[in-house]
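Note that one protein chain is taken out, while the other chains of the complex remain in position.
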Amino acid sequence: MKREWMTIIEHEPIARNTFRLVLQGTIANDVREPGQFVHIQVSNDFYLRRPVSIAEVDREEGKMTLLYKLMGKGTEELSNKHVGDTIDVLGPAGSGFPLDEIDSNHALLIGGGIGVPPLYQLAKQLHEKGVPVTSVLGFQSKEEAFFTKEFEEYGDVRVVTNDGTLGHRGLVTDVLEGSFDTYFACGPTAMLRAVSEKLDGMQGYLSMEERMGCGIGACLACVVPANDEKGYRRICCDGPVFDAKEVVLS
Amino acid sequence: MKREWMTIIEHEPIARNTFRLVLQGTIANDVREPGQFVHIQVSNDFYLRRPVSIAEVDREEGKMTLLYKLMGKGTEELSNKHVGDTIDVLGPAGSGFPLDEIDSNHALLIGGGIGVPPLYQLAKQLHEKGVPVTSVLGFQSKEEAFFTKEFEEYGDVRVVTNDGTLGHRGLVTDVLEGSFDTYFACGPTAMLRAVSEKLDGMQGYLSMEERMGCGIGACLACVVPANDEKGYRRICCDGPVFDAKEVVLS
Amino acid sequence: MMLPGLELKNPIMPASGCFGFGKEFAPFYDLSELGAVIMKAATGEQRFGNGTPRVAESASGMLNAIGLQNPGVDAIIEHEIPFLREYDVPVIANVAGSTVEEYVEVARKISRFVDALELNISCPNVKEGGVQFGTDPALAKHVTEAVVQVSQVPVYVKLSPNVTDIVQLAKAVEEAGASGLSMINTLTGMRIDPKTRKPIIANQVGGLSGAAIKPVAVRMVYQVYEAVDIPIIGMGGIETVDDVIEFLLAGASAVAIGSANFKNPLVCKEIIEELPQALRSYGFTSVEDVIGGAHRETATTGVLRT
Partner (left out) sequence: MMLPGLELKNPIMPASGCFGFGKEFAPFYDLSELGAVIMKAATGEQRFGNGTPRVAESASGMLNAIGLQNPGVDAIIEHEIPFLREYDVPVIANVAGSTVEEYVEVARKISRFVDALELNISCPNVKEGGVQFGTDPALAKHVTEAVVQVSQVPVYVKLSPNVTDIVQLAKAVEEAGASGLSMINTLTGMRIDPKTRKPIIANQVGGLSGAAIKPVAVRMVYQVYEAVDIPIIGMGGIETVDDVIEFLLAGASAVAIGSANFKNPLVCKEIIEELPQALRSYGFTSVEDVIGGAHRETATTGVLRT
């Protein structure tokens, strides 16, 4: 993990209030697993860094893609940055999906809204490993949807929108049927809870979110209760990806 | 007085750590007198505005020139702004040299360091009024000196440097001899005190400096003791220019 | 909106000491648009205040040590209040002093000419008087009682944040008959310049204001709201309409904006204009609907997020 000023080489809107940002720098060379994130200092006006998942990485070229949604002042300021600007990035942070350990005959990926991004690099690498992938991508509406075509390159895609303007109308939990042996989910905690209840018994991995301070494991801002003696995990370094049996979703 | 985002149309170094900045906007149309200033919000990183004198103004074209020296973080940040950038300006602020009231046969202008700028527009307007002008311009050294040629367009110039690298070696107070009837001085308080003692009895105007809050007369941050019942003057609105008999230099 | 002594068009007013007596802001907008105006502190006699420099910059804030410079209560009544009275806006007088007698004298004189008093027992920038009244509950109670007794208009007591237990102070002045509270005044701070090796401000210490202190102010308003039954005018670091809503949710019935007027002289007017739309966007139907909302809200976080 290092701190680096990365250069913005692409930056474009891809859906309502959603942007694609491509960064160049040596942090990209260090990415180990899908599901890792970077911790971004948007500008001097913000005291805390913002965690954003790595949606795609090209280690050789030293490039990484982030997909982010405007959620407040920090992401809004980020959206004003231009190609050629540099930006203060800490990363790669966290432990991602443990691809090496995974032995799957058919993987189910479940992403809700801005939880979709880390699954993209995962889908790609599962596909490269020869694992069949089905992706369930949930959005509020058609305007918010993104990367549905891109996911199709790596397997089946089931799109769900709350208002039915694209794909199935409803929630991601409505369309989880199939003969999967492992699932991978990222999205709001309420969705993760629903998914893990529904798929109880199946091997599963959850990517979690929490407000962060340091992003490197030192401040204990980002804890989630765990089922063992230690009693907790740090999302920023023990996670953000956990075995579904490891953590307690409150 | 108004608040306006003015556009930077020229920006260049003119001496060691000293810059010339030309701004375009309607505040320039409102300038009444030489010696007025603008109150600049350098960026969101700074809580207080910075007062900078108007060194030259073209009311018709809506352009004004500022000359400023790097003194700290705010001026440093200002020096990073580019032509085309806009900047948050409050102005024109303060009361300048009361040209209409002045009836002089030979005016003496005395500027020390970054106190020189407001005298430039004054020299120009005195010259236009037909008043002969002698300008005494003091700097630390040759590298710090600026606008000595420009002042020559409007009358005699006596340059003084602390280290003798340009003009006379010494202090501005060494070269004040001559048959002047009115003087105008701007510079550090110590210089203003020395000048007003030396020229005691002559009609004189002093342009003063103090740390400011509002810049519009409301907060009483910028007071200087005065010789009357009221007991004080606000530099930002009663000044920055005062009759030398009006204020008490501590 | 009605608060004791004040009929407010909106909950926004400039804070004491940051707006003079209004004259300097009148060229920028019509003062009648304000909820109310809180004037610069008045003392019994003219005061010249502290030496200069009187202000220093800090991260997201500023220090000031003006030292209650003002022309004295009689001159304010004669020369300043008539100007403000030409506008359709409630006027609040900020009352200061070094002794209980001075507070009482100022309050007695000025209360006939204004709609409410803001009793300033929290100015950190004068050597004697002022702040100890705001840090000792017994003294605070005593001076409040005395001022309430002579005042012809409701008295809001302005609390200092430089205390261990703000709730104790708030309860003391409520018991003493205060009609409302105004909080917070500045936090005592200092800046030292490495170049000169000395405090930047001539008075050495000054009062910290601005966005930097907002979390402390919001916390105190929140705590005091739960403990008292009188309305609170909240202040401390307000710069945006979201900040206003944050103070209202914490429990303020109205707010005052101080140092932000120096960054942007139009800030009060702009926030007043933005407020109705901001309330709608957060799902509120009125200002009253917001006040104290953080104490009532029980929905889980997820529900209101989109």
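Per-chain numbering from 1; labels A, B and C assigned in written order.
In the analysis below, contacts are C-beta pairs under 8 Å (C-beta built on N, C-alpha and C of every residue); 3 or more make two chains touch, one makes a residue touch a chain.
From a predicted model like this one, the values you see are computed outputs, not experimental measurements.
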item: Residue of A:Leu48, A:Leu70 or A:Met202 touching the missing chain in the full complex; value: A:Leu48
item: Identified contact with the non-displayed chain, of A:Ile14, A:Val83 or A:Cys219; value: A:Cys219
item: Contacting the left-out chain in the complete assembly, out of A:Pro98, A:Gly178 or A:Gly231; value: A:Gly231
item: Omitted-chain contact residue, chosen from C:Met183, C:Leu208 or C:Ala256; value: C:Leu208
item: For chain C, the residues touching the chain missing from this view; value: 58-61, 63, 135, 162-165, 187-192, 194-199, 204-206, 208, 210-216, 218-219, 222, 237, 242, 245-246, 249-250, 278, 282, 293-294, 297, 299, 301, 304-305
item: Residue ranges of chain A at the interface with the undisplayed chain; value: 1-3, 41, 46-49, 90, 210-225, 231-232, 237, 250
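To be clear about the criterion, only the chains that are shown with their structure count from here on.
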item: Distance from chain C to chain A - Cα centre to Cα centre, in angstrom; value: 46
item: Whole-Å separation of chain centres (CA-atom averages), chain B against chain C; value: 36
